[in-house]
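With one protein chain withheld, the remaining protein chains of the complex are depicted in position.
The block that comes next holds chain A.
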Amino acid sequence: MLPAAAVFHFPWEINSGAVKDGESVRTFGRLVCYQPEESRATLSAHHAANEHTVVIHTLFVEPFNPILGAQYLVLGEIENAEEVDVRVQARVLNCIDGVNVALLQKAINEQRSFFRERECTQDGVAQPGDAT
């Protein structure tokens, strides 16, 4: 049936464990390495003077044309297996080279602050328990 909605997360949030195992995410980064025999790609993003990498399992999106150094958008589920680091099981991998990363970040933050704002107003206004 329909998969779960993939919420936008930043690459540095994925590795820090902010996202639970099995959750669907959408993230982006520059392709720094690709190992076709292991179906493994690594995306990297720069933030707060640090380089953050996300490992992608590309089995379901192969074959794709890997352009090293290009920006990619990945959509998939988080896998938090014990022996390996956090990685994303990709369902969608699109090359978005040329994207304005700063603007994309701004848009994601804008959306987040809107949802936070909305949740606050709803929790603030005493909602009568709606028996649906």
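Things worth noting here:
Throughout what follows, contacts are C-beta pairs under 8 Å (C-beta built on N, C-alpha and C of every residue); 3 or more make two chains touch, one makes a residue touch a chain; residues count from 1.
Following the convention adopted for this analysis, contacts and distances are computed from a predicted model.
Per its UniProt record, the hidden chain corresponds to "CST complex subunit STN1" from the list "Low temperature viability protein", "Origin recognition complex subunit 2", "Multifunctional methyltransferase subunit TRM112-like protein" or "CST complex subunit STN1".
The chain not displayed touches chain A at residues 2-8, 26, 61, 73, 75, 91-100, 103-104, 106-108, 110-111, 113-114, 118-119, 122-123, 125, 127, 130, 132.
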